[in-house]
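Just one protein chain is left out here, and the rest sit where they should.
On to chain A.
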Amino acid sequence: MSEPPGAAVSLAEGPPSADTPSKPLTAQRVLPLRRPGRWIATAVVLVLAAQFLHGLVTNPFYQWDRFGYWFLRPTILDGLLVTLEVTAYSAVLGLLGGILLALARLSRSPVLRAVSWIYVWAFRSVPLIVVLLFLYNFSALYRTLSVGVPFGPAFFSFDESKLATDIVIAVVGISLHESAYAAEVVRGGILSVDQGQHEAAAALGLPKGYQFKRIVFPQALRSIVPNYVNQLIGLIKGTSLVFYVSLLDLFGAAQSMGSTYPGDIVPLLMVATVWYLILTSVVSVAQFYVERHYARGATRSLPPTPLQKLRIAITDLRARARREAAV
């Protein structure tokens, strides 16, 4: 190298440039790179978004006054309640079924494994609407359901036509369908837990149930939660299919009102859309906190909540303002 070792130093000591008359180079703030492309893209997107919003508000086609009229009507709220009920029951039953199916699939018994595999295969293959219509006509296939010795005497029997109300059909059908998907979500979560955790739990002699409930499953939940919430959001909207087994959920209510008041179809669909948006948003917020709960220990520190983020941003801004003022 022919360069003298003092080359870098001489740059700092060289004649000061016009805009930094006195400060040495090392004490200066690095100016961020300018990105004109990003500004142009941002402007284009903002214009398009504004146009869309403007259209949404001013287009008479949406009839916002009718939207306001329908939004909190009892018929719509009754439908919303049905949607919530069917979703809640199916989400819980589907997850429980999914856990059982996943455990069966991961068990050492070839019969349990095969039954679980076939179940998942069957219910993932058949459209939910077909399952629902099948169940709706179930009472024609099997008149009574009974609990007893197979091929032998029965201890209890149910009269199907009394047991199978519309909501029961909906919940059973959706749960059967949902548990097939949940099974794969849960199985994936369990497989994502490090083998060393199973070994450590076994080496400590922890009872089998405790190993699953307290060691493996809580860790599996970290990957189960985002996937299952995804399922759940699909489920909220999937419940709109119960309309076809004559249950008036949110969509069903909007639909039936729409056929009575054909002029209001668009505002009614907007009412349903906005309610679905609200439900999905609530679930997404809940997801953030549930995920945060199960992230304990998985990361060195928990991700900040939106409120904490806001506080950090304000503190940062203040500190920056103070620095700028000092300079």
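Following the convention adopted for this analysis, contacts are C-beta pairs under 8 Å (C-beta built on N, C-alpha and C of every residue); 3 or more make two chains touch, one makes a residue touch a chain; residues count from 1.
Operating definition for what follows: contacts and distances are computed from a predicted model.
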Under which of the names "Amino acid ABC transporter ATP-binding protein", "Response regulator receiver domain-containing protein", "Proline dehydrogenase" or "NADH-quinone oxidoreductase subunit C/D" is the non-displayed chain listed in UniProt?
-> "Amino acid ABC transporter ATP-binding protein"
Filtering A:Ser109, A:Ser246 or A:Thr299 for touch with the omitted chain leaves A:Thr299
From A:Tyr69, A:Tyr210 or A:Tyr261, residue that would touch the chain that is not displayed | A:Tyr210
Any idea which of A:Ala200, A:Ala286 or A:Ala321 touches the chain not displayed?
-> A:Ala200
Where chain A meets the left-out chain, the residues are 194, 196-197, 199-208, 210, 214-215, 218-219, 294, 296-300
